[in-house]
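Complex shown without one protein chain; remaining protein chains in place.
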Amino acid sequence: MSNKRPILSVENLTKVFGGVVAVDNVSFTVEEGEIFAVIGPNGAGKSTLFNMITGVLPSSSGNIYFQEKRLNRKKPYQIAQMGITRTFQNLEVFDNMTVIENVMTGAHITMKTNILTAGLRLPSVRNEEVKTMERAMEALEAVGISDLAYEIADRLPYGSQRLLEIARAAISNPKLILLDEPMAGLNSEESRQLVEVILKMREQGMTFLFVEHDMETVMSISDSIVVIDNGVKIGEGTPEEIYQNPQVVAAYLGDEEEEGVEAYA
Amino acid sequence: MLKVTDLHTHHGYLHVLNGINFELSEGELLAIVGSNGAGKSTLLGTLAGVYRPSSGSIEYKGKDITKQNVQKMVSSGICLVPERRQIFSSLSVKDNLMLGAYHRYRRDHKKVHDEYEEVLELFPRLKTMLNRPGGLLSGGEQQMLAIGRGLMANPKVLMLDEPSLGLAPLIVKDIMQILRKLCDERGATIILVEQNVKAALKVADRGCVLAHGQIVISGTSQELLNDPKVQEAYFGKMEAAKV
Amino acid sequence: MKKVFLSLFVLMTMLFLAACNSDNASETKETSTEPAKEDSATTEPSGDGEPIKIVGIFSSSGGAAALGEPELETIKMLVEEKNAAGGINGQQIELITYDDKSDQNQAILAMKKALTQDEATVVIGGTISGNALAMLPLAEQYETPYISLAASKQVYVDESGNARKWVFKMPQDDQLAVERILQYLKDKNLTKVAWLNVANSYGTGGHDEFKKYAPEYGIEAVIEDEFEATVNDAKPLLTRVKKENPDAIIVWGTVQESAVVIKNIRELALEAPILASHGIATEQFIEVAGDAANDVILPTGKLLVANSLEDSNPQKDVLVSYSKQYTDKYNKPASTFGTYAADGFNIAVKAIESKGTDRAAIRDFIENELGEYIGVTGIFNITPDNHMGLAPDSFEMVRIQNGEWVLEK
Amino acid sequence: MELLSQMMQLLFSGLTLGAIYALIAVGFVVIYNVTGILNFAQGEFAMLGALTCISLVNNNVPLWLAIILSIVIVAAIGGIFERTALHTARKSSVTTLIIITIGVSIVLRGAAILIWGTQVQTLPPFTDNTPITILDAVLLPQNIWAVGISIVILILMMYFFNYTFVGKSLTACVVNPFAARLMGINPEKMSLFAVIVSAGVGALAGTVIAPISGATYDMGMMLGIKAFVAAVIGGLTNAPAAIAGAFLIGILEAFTEGLWSSGLKDVVTFTFLLLILFVKPEGLFAKASGKRV
Partner (left out) sequence: MNSKSLKLIYNNSILGPIILFAVLFCIPLVSSSNYLFSILTMIGFYALVCIGLTTLTGYAGQISLGHAAFYGIGAYSSAVLTSTYGLNPWIAIIIGALISAVVALIVGIPTFKLKGYYLALATLGFGIIVYTLFKEFSSITGGSNGFFGIPPISLFGYEFITDKSYFYLIWVFVFFAILFTRNIIHSRIGRGLRSIEGSEIAADAVGVNLMNYKLQIFVLSAIFASVSGSLLAHYVSFINPDLFVANTSIFFLIMVIMGGKGNIWGSIVGAAMYVLLDEILKHYVPLLLPNVGGQFEIVFFGILLVLTLIYMPDGLVPRFEKLMSKFKKKTPTNGALQSTISVNATGGDNK
């Protein structure tokens, strides 16, 4: 933590959907190696923010920089190739593949096989496959579901699918992993397991940016938090600072006398 | 009026509702609060017949209605005003309201028109924009329209999913008062799902907190408002809220 | 339910295998006409067991069904008649027919089956040129006489202009019809004409002949274009024709599209005489085109005007009796397409009568020994160089008048 | 002057063609909007309508009654088709649904051969068909019927969707199926209704075209494809736009054929389609709205 270097900076990011401002002039910076949380009530614009960072949605204005490279207008797969991977709020595992194939797909960008060499199955292809499979197995072991490696992903319990998504996101050695509500739908045992995995990966130098509603998790593992309500950033700081921020409390508990909660029409 | 016993609902592999029990009497306003993903919307969806429960029962006026589909639910008087309003954006305000009475329009043509006037009395703002397409209304107006449309179904039980979502506090207050009025003056039974805990509990008779598909706290709204655990539940410092 | 369907498909595979194995056994039941079976019982003592196998491949469904159906019916009728009369030299004829659904791939498969599975003595069929052309290499390969009922000249003439060894063709060449039309135009001194053909092999085939022979007759095309077989409205095309103001308009197509185009010509009040191809020479055309059919002039086989022919015409008897036989049996007017099948069958019978079932001998007989054969379609003079053997006079020019076919002089 | 009359002639032809495409295209749009399925058997409704009507007329039913009866009969067939095929398979993938509707069109075409054979049949024109000459260009009353009927249908459709309760319920189903369900609107009923209506309109198209070009069992396919093209070019979700697209295609075809080459007519039409799809896939006349794309 000593020499903090920014890895992702979001500057004045705005997204307008047909006249409705979903994300309004939001800025923040994620430092290398930290766990960074974005929180806010339902409909606050967190997912929109995520989608802009990963290139799923184009931003209306503002900039996103990843390791000093501008991400705007990059396609999602290009952003992935630069070293940002993600998980999804409503699980997006490749349900037509086995677990290990899912993870191997995650290693896609680290492989070189092309359609011709693949079709002819050259020795180099075979080599690469074996290596990738070994790495995938390691990644599965790291999240603790290696015993399910040959199951069809679709048949996994919900919690394991989440872990699978994380293994898939991690295998390509990304610099930043975005987690979209990783705890949603997990029971406490599963949540704990997931938290452990995240903490372990962070120790290995991975940076996490995540959106979460489960405040317990957020408060216990994040280094920094940004709070968004109705598309506007209403707070930023360490968990303690956030907990004491009256604006944030208001946003969650809905105190109608409170100022600063912009209305939307 | 409405009795829910050990209700379970699955979304694929996800066990969303994990044994819900509650009873509701006529004219009561029940607020259900809880964090995102707790299963509130699924609960309302299950009650409205949108989702099939995997086990458990729903009794309405002593009759088992667990397996009814949406159309039957609406006809028997249970109506859901969905999250994010879901109005018919290209249809006019009037058409939106009229479609609310779809299931009885042909039978009670005249009565529907009378009630249409009544509903408009409840939402005077809508009166001025009857021919405007629903999509051009402001968020608050759309919410009123959605509630009005729900009322046109002439429901005995009205369910609202996060009516305050994305609305300014003043408008939220308005809407909450209207809901209260509905209960008091028309004897409607209302289930209100809200994230805006304070606003909801202020108007509700009773409230319950939903977490991980189960009701973890319930009581009168006053009790809940004063319960420090409710506030804590939102910030996750309370292990009790977790299973 | 799902299991039921699955088992259905397993069953199907087995059915197919059964179909394959039992081919020879069940084919008789399946395709030969019913009387043939009965007769084989009655005539059994007289002949040796092996019937003579003739295979017919027609487009009795699909796009060309209107052509293929009378062919199939004619050949069924004639086989029945022949078998009832004791067959050929005491041997029964076994007729096996296939429907190629007007599809080229189906035609190939049927031809394969005919030559290899059924081991046909003679194959008759190929209703449309595309199918006949796809079938004939097989006839050459398996050295089986093949009598084609499709019109294209390419059917019996190969790329280098020589006759294909095993293929004979019954219908007149398009060339003959085109020449007949050109002769007519020349006689009437209509030299500047518009040529319109349907955009398929029939249409372009006619067009090629026209381009080739028009200069010989001193006819000049002021506009040449084509229309779709599915045409709904040809007026856009006809506006261009109108601008050129031709002496006559030739519409080369089959029934439906020609009817639409000719109706449109009348609607646009184009005064030029309309000449059409022999492809519309059916009652149906008059029905579909209605009043617009009046005064359309076309070349046709003699069948339509059989009764108006002079008694001295050598074909008259054959024509009248064929026409009567067909109408009596099927209760509908005979069609020109049926005459092709009739001639094909009769020629094959003649050959088998004199040479037995030896394929090469049959071929040689048709090529060298048949001589002048008076058929329903025309008078055939088949030679080693000409495996069709008809002349332009097998066509008559006919004018449609009030729904009747009238000989045009 | 001659050029002008030629242009007029081409315009008349284009409008007639467009009118017929429009009637079938409207059916596509209605079914697509309500069910999300593109019905590749749509053209067959026109074929069935035309041939049924001809059979009735041949059995001495008066023309007007024959038209109405054939619309009713084809609408009923449409209803059966929806219940048996579309409804049972509605959850399948787009590809499977395409093949199912194609399969149905194969069945209908085959059945038509069985009933009517492969021969061309004609229907007398609706009224006396003496050509009218405008600026040296010829216009037939039947063509006026075609254009007129399609305009009337367009107006009826607009009235239906915008001013009747059932129409509005259908629109509601399109705009927001989820909310419509919550209002107790039964989407299955609506889907049945939509297919019945578009089958009826398709049948009408068939009876309109039968006096112009005759009717055969295989007329449906190309009509269907062209109408489909028209609907997509106009904007698949919007009936008036689809009708505009249909007239555009009709006119484009007529002018290509009249001024250039009839053989390359289809090339021009489909190239135009591809261009539209690549450049403006939501259709030329579609309003940017939150509807399905």
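As written, the chains take the letters A, B, C and D, and residue 1 is the first residue of each chain.
Simple rule for what comes next: a contact is a pair of C-beta atoms (placed from the backbone, for glycine too) under 8 Å apart; a residue touches a chain by one contact, two chains touch by 3 or more.
This is a predicted model, so every value here is computed, not measured.
A.B. asks: Which of the displayed chains are touched by the chain that has been omitted?
C.D. replies: If we consider the entire complex, the absent chain touches A, C, D.
A.B. asks: Among C:L133, C:L185, C:V231 or C:I280, which one is in touch with the chain left out?
C.D. replies: C:L133
A.B. asks: With respect to the chain omitted from the figure, which of C:G203, C:G338 or C:G375 is a touching residue?
C.D. replies: C:G203
A.B. asks: Considering the entire assembly, which residues of chain D contact the chain that has been omitted?
C.D. replies: Chain D touches the missing chain through residues 32, 38, 85, 88-89, 91-96, 98-100, 102-111, 113-114, 225, 228-229, 232, 236, 261, 263-264, 266-267, 270-271, 273-274, 277-278, 281.
A.B. asks: Across the whole complex, list the residues on chain A that are touched by the chain not included here.
C.D. replies: Residues in contact with the chain left out: 54-56, 75-77, 80-81, 85-86, 88, 92-98, 100-101, 104-106, 108-109, 111, 113-115, 118-121, 125, 128-130, 132-134, 150-152, 165, 168-169, 172.
A.B. asks: Determine and list the chain C residues touching the chain excluded from the picture.
C.D. replies: Within chain C, the residues touching the omitted chain are 1-3, 5-6, 9, 12-13, 15-16, 19-20, 23, 26, 29-31, 34, 60-62, 65, 69, 98-99, 101, 104-106, 108-109, 112-113, 115-117, 129-130, 133-134, 137, 141, 152, 154, 158-159, 199-205, 208.
Here is the rule we go by: only the chains that are shown with their structure count from here on.
A.B. asks: Based on CA centres, what chain would you say lies at the far end from chain B?
C.D. replies: C
A.B. asks: Can you check which chain pair, B-D or C-D, has more C-beta pairs in contact?
C.D. replies: Pair with more contacting C-beta pairs, B-D versus C-D: C-D.
A.B. asks: Of all the chains shown, whose C-alpha centre falls nearest the centre of every protein C-alpha atom combined?
C.D. replies: D
A.B. asks: Report, in whole Å, the distance between the mean C-alpha point of chain C and the mean C-alpha point of chain D.
C.D. replies: Roughly 36 Å, centre to centre.
A.B. asks: Using the touch definition from the top, which residues of chain B touch two or more other chains?
C.D. replies: Residues of chain B never touch two or more of the other chains.
A.B. asks: By the touch rule stated above, which residues of chain A touch at least two different other chains?
C.D. replies: none
A.B. asks: So, with touch as defined above, which chain pairs make the list?
C.D. replies: By the stated definition, chains touch in these pairs: A-B, B-D, C-D.
A.B. asks: How about chain B: which of its residues touch chain D in the complex?
C.D. replies: On the chain B side, the touching residues are 48, 50, 70-71, 74-75, 79-80, 82, 86-91, 95, 98-100, 102-103, 105-106, 135, 149, 153.
A.B. asks: Inside the complex, what are the residues of chain D that reach chain C?
C.D. replies: Those in contact with chain C are residues 2, 6, 9-10, 12-14, 16-17, 20, 113, 117-122, 131, 138, 140, 209, 212-214, 216, 218-219, 222, 253-255, 257-259, 261-263, 265-266.
A.B. asks: In the complex, go through chain D and note every residue touching chain B.
C.D. replies: 165, 168-169, 171-172, 175-176, 178-186, 289-290
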